[in-house]
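Selected chains only, in their assembly positions.
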Amino acid sequence: MRHLPFEDLGFAHVDHHRQIRRGFPEVIYCPGKTVEQIVKIFSALAEKGDNVLATRAEEDVFKALTRTKKFPNVRYEKSAKAIVLEQKEIKPSKTTIPIVTAGTADLPVAAEAKVTAEIMGQRTEIIPDVGVAGLHRLLGHMERLQNANVIIVIAGMEGALASVVGGLVSCPVIAVPTSIGTGASFGGISALLTMLNSCAAGVTVVNIDNGFSAGVAATLINKRIEQNNS
Amino acid sequence: MRHLPFEDLGFAHVDHHRQIRRGFPEVIYCPGKTVEQIVKIFSALAEKGDNVLATRAEEDVFKALTRTKKFPNVRYEKSAKAIVLEQKEIKPSKTTIPIVTAGTADLPVAAEAKVTAEIMGQRTEIIPDVGVAGLHRLLGHMERLQNANVIIVIAGMEGALASVVGGLVSCPVIAVPTSIGTGASFGGISALLTMLNSCAAGVTVVNIDNGFSAGVAATLINKRIEQNNS
């Protein structure tokens, strides 16, 4: 095991084995890294010919990458704060994962989930702003939800949407609490606790605002379903 | 103001003015008081001819009261853990307050709200176990909810029921988080935060498991509505 491939950049050990071991390449989580470090890691991953994703990236990182002129196809997904380089064809999934949000303000987290799933070849569709204060908005989309293999539910404030969706469908639900809210939402703790305590069994939870992890988890699940379906 | 009536028992200052000032008599909250103290306060209140309510009362308090033989009509509401003495006729309200619970385990809190409202002359009806994991159970009771002047919603675990009810009705909703749940429900904190962060405006919240305060608040509201209605 200690002989698996990685690349030592001095400040980072790039894990070139991750694609094989985990089914998706190493992704660059930007916070705390200098722009220079991110560019070097990005380059190391890109040189292998893989598609590259950098999350939580400020726009200046994207500008630094474009200035290198090494990545003509790199693009910046502003809402998701993600940098994407597609240089290898991505085969799209057959089925689509619904990404449901309670409010409009939850959309950046949905965008991160979406861009993550898509670079892994997973098609998604966002159903925004169907929170429980107006349940009929959610019920108007029931058919799409009941046909899904897996659903991502994203909500801040009281986070009740995950339980409501979870109680209506038979597929696994991945809940993402967001930091949207004020006062006693405590930066997402309220929604996180709501989702962890969901009375709808089968709801699993990722970290606050972590659209990336939800995107990975949902894609890993749906990939297995589609693989076995062929 | 410093000349309003109270009675000094040595260990308690019984507030005989509360009925006039607040619209309901002093209620005995039992935890932390000795049985002997409770019996004395109970007696002081009963001697004025008022109805008396003692909440969070263990059964041995009730037994001590019956042993005194001074209160032949005193009764113990086991589920609510409340002791009730009705010695003055209570005029029942015209309208009924629905007390909705998410689960069966929330019933003792509902019972405390019920017994509190009833000693203040407020009729109530409990709609139990209609949590969001099976929304159709709640929707089956919509008519009663939409006709109410005020609704009490009681829920533990993720506490999502308060938002869902709040989003469906036009009357005020009083939410009571309960300590039902395990792990990250943290003794009711999860439900409390959910309710405080409700996206359904107009939902107000009382302390965890505090059926008593919800009963008082709902009754104060409905009394004013009925008074003005005559």
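A and B are the chain letters, set down in written order, and residue numbers restart from 1 in every chain.
Please note the rule applied: a residue touches a chain if its C-beta (ideal position, glycine included) is under 8 Å from a C-beta of that chain, and two chains touch if they have at least 3 such contacts.
Only a predicted model underlies this, so the values are computations on that prediction, with no experimental measurement involved.
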Assuming 2 chains are placed, give the number of copies in the entire complex as this structure defines it.
-> 8
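One rule holds in what follows: only the chains that are shown with their structure count from here on.
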Rounded to the nearest Å, the gap between Cα centres of chain A and chain B is 45
Residue set of chain B touching chain A in the complex reads 102-103, 131-135, 157-160, 163-164, 166-168, 181, 183-186, 189-191, 193-201
